[in-house]
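Here's a structure for you.
Apart from one protein chain that is not included, each protein chain of the complex appears where it belongs.
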Amino acid sequence: MSGADHALRRVSAVRGVRGAMLVSAPDGLVISESSMEDVDGRAIAALAASLAGRLRRAAASAGLGRPTVIQLRGETGTLLAVPAGDELLVVAVGDRETNLGLARLELLEAARGIA
Amino acid sequence: MSLVNFTAREITCKIVYYGPGRSGKTTNLQYVFGRVPETRRGRMVSLATHGDRTLFFDFLPIELGSISGFTTRFQLYTVPGQSYYNATRKLVLQGADGVVFVADSQARRFDDNIESLQNLQENLLEQGVDVRQMPIVFQYNKQDLPRDLVLAREDLDDALNFRGVESFPADALHGSGVFETLKGISELVLRKLAVGGPAA
Partner (left out) sequence: MRVLESWVSGPLSRFLDESAARLVLLMTSSGQVVAQHGFTRSVDVMSAAALGAGIMASTGELAHLMGSPRFGALVHQGTEQGLMLSGFETPRGRWIGLVAFGPESSVGIVQLFFQQFTDEIAAAAPPEEPRGPVLAENFEHELNASLRALFGR
């Protein structure tokens, strides 16, 4: 198992996380994924990469530097994305019960290991 | 198959120049390209090898003008003539509305013409098209060469033109017969779209 797969499995193991994946940021394509249950990984990869690109420009315009964590809370769950260098994005999708603090830590750890 | 846009009143037809290698198919398109005003034609796309032999196809779109109130466009394609390019020839032939068979009039190329015509029939049949239903005209190219090297139009008609369709002697390099050939196939293809016209 590659380092990326191992890191994704650690993210997926967090309570409430339904799946995690490594995404090519410029292309919005899935590179690797772990237990994406009942979620369309391809769509999430494309849209999360697009969102991250826009937020990066927004953050730069606001003088905030580069985004380090992107957290999108919906009515029934949360999407987390952490850039790993310029080219990659580690993304996790969790339900309302997700331990968000731990999930963020695992994502940051994964991004450090991959970048 | 020709596309007709009733809203914008446009017709687009696909014409394929077929025939053995070096019979002058690309030369026909080059002559048309050189003569037609820039506003009425697109770029000539040539997918050729370094030796200038057609590798995949040549392509030239031209705008004929308004016919029965329809802006009429023709897409002219050539196929590679060499026998080993049959796979690509079949691809170019897909959806053709009409065929110009460019034969090489030289006596020594007689068999190549026959072989290419048989190949055309086979490839059309493979696509479920009966060659008798396909608008086709013949062009006997290189008629400018010395008389003892080339066959006369009548001899070529006897050998190739079994349907008795229109045939045109030509010297495509200098443009003789090119216009007449295009006019001949245009009429046949458009007649299919006309009121009460026969199939071909």
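Which chain is which? They are A and B, in the order written, and residues in each are numbered from 1.
Basically, a contact is a pair of C-beta atoms (placed from the backbone, for glycine too) under 8 Å apart; a residue touches a chain by one contact, two chains touch by 3 or more.
Predicted, not measured: the structure shown is a model, and the values here were computed from it.
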| item | value |
| --- | --- |
| Selected residue (touches chain absent from view) among B:A48, B:A159 or B:L193 | B:L193 |
| Selected from B:T12, B:Q82, B:Q106 or B:S176 as touching the chain missing from the view | B:T12 |
| Sole contact to the chain not displayed, among B:I62, B:L117 or B:A170 | B:I62 |
| Residues from subunit B at the interface with the omitted partner, ascending | 1-5, 7-8, 11-12, 14, 35-37, 40-43, 45, 47, 56-57, 59, 61-68, 70, 72-73, 75, 77, 87-88, 91-92, 94-96, 179, 182-183, 186-187, 190-191, 193-197 |
| Where the missing chain touches subunit A, by residue | 23-24, 26-29, 42-43, 45-47, 49-50, 53 |
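Heads up, the rule we're going with is that only the chains that are shown with their structure count from here on.
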| item | value |
| --- | --- |
| Averaged-CA centre spacing for the pair subunit B and subunit A, given as whole angstrom | 57 |
